[in-house]
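Shown next, in structure tokens, is the structure this report addresses.
The excerpt is restricted to a subset of chains, each kept in its original location.
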């Protein structure tokens, strides 16, 4: 059994990692840490875990962690991540980092949107953890930068079209809608129940940090510049991201041909489901699962297309994908721990 | 006091008309009808009305209605509306119809999206009831076709740009998100609590009947063809439509200039509020009110723009706008009955 440490176990991505890992046939959680709840049983912080996992929240003692675990997930905020990941790296332990700190290949982009990077040298060793695009590199990576939730939904929706060069790259609109868990568990006025419930708004219009992350991957895929308009929205639900994308096609296409192209592209992918013609996805159908569902339809006599993707932001958009990356890194069957069917209703 | 009849009072737009009219200083509800609840007190159908309105649901007796009322709202489904509106019209009573039956100037468009029209001759006398665009015509109209909810939010978001010819008309994306009350009160599996809650989906992608309605108004405003991609979404909340629009500008603009243009365009409008630069609207801030809030921001170095509008689909998107139309038609102050502040939280 792979002994796994979850650093920062008491946020939403932390508890979701634990929920998933509890079922994993080849991994077991050996250590959980939490600055805020140090010394408390994790099952007191999250009563959902009672009877399933029985660990105390420990402190960030690197030596002890390395001694008692073989693999690390860092589920801490960005900036904190780059303060701790190097300590694991130099102790030769592989890490999947769920923050933004190891997602960017170019430290200047990171600096522009976050802050100066503390360990630029490690960036070149880190791999962007979207298995559908980077599986081979992930296999050997010492550090995997687990993708952001919005980028996961958006990139998977676009990758087949960009790979097949059927889309006008200067002209991509991503209208994304997320549930509230994406904002994390730190108390803020904006994420109070009464501020979110029965409300609906766009936020950080054209200014969200997931914008440059999306662009990095699309540019790499296209090998040329890509223009993206990215507008995220906050929706009154716990989980889920629905991304609706509007693209101009390079030449007229019909829906069924594009769907074939998607089905082929994702043929061997265990977690991408392409909807049959006439259907588009609903986040309710992926809730709690690691699936990304994708549907599409051409518009404007085939001159444009609407693509819709749905993920659970805490699973395929965070902790599920992190476990998928661990599976790839460790040579485990990729679906291990992630076979779950969505909870509907 | 204007005596008002509400035909089809037991749907969501019906009860919303009653909620608003109860406070109206120059109108009183004299008649409510309901096929389904005939003979029942309306306050038994909607206990929210107890102590505020005390009428029995009557049948569709035209002679009695005309005798006991001076003005009619038809809040019945499309198709039913065109079966009853002519009977009021020929009795010389003015009607605001909340269905789709009197919104289209071209009966062929109506036929294509709904069914053959039963009284094409009346269409030419009907006015599309968006006061911000057609106030003068509404004043004298015998029949007002009250706009659809999606069209209200989308047209108000675009009208200033189209009027000022700053936008590329071939290229307008409308990504609209609605609460569940827009689907009405008839029981269907798709609108059950557990089907909507914690779900989020696009539906009728490029096939929604409000698409041609939006186009009709934009084309008239532009006096040339307009290409619209309209994708509605269902969001787990009772009320509200947030529309996010993506447009290409004919020449580079900055945000503040466009906001000025909007502020001027809506300067005298009592129910349109333009958000200050840096802000975009939230449906929570218009819930229960007749306001349409609009914000915008340029993208792509001023080459494109994102516009966001928020309405309450049952108020500005239906019953509030219907009362606003009545006010215009009757020469009442336009805000009468509609001064309410949004219910937040």
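As written, the chain order gives the labels A and B, with residue 1 at the start of each chain.
Heads up, the rule we're going with is that a residue touches a chain if its C-beta (ideal position, glycine included) is under 8 Å from a C-beta of that chain, and two chains touch if they have at least 3 such contacts.
In this text the structure is predicted, and so the values were computed from the model without any measurement.
Of the identical chains making up the complex in this file, 2 are positioned in the shown model, whereas the full set numbers 4.
Just so we're on the same page, only the chains that are shown with their structure count from here on.
Note on chain placement: the centre of chain A and the centre of chain B lie 39 Å apart, centres being C-alpha means. Residues 173, 175, 177, 179, 194-195, 197-203, 205-206, 227, 229, 231, 233, 235-240, 242, 244, 246, 280-284, 287, 297, 299-300, 304, 306, 308, 310, 345 of chain B are the ones touching chain A in the complex.
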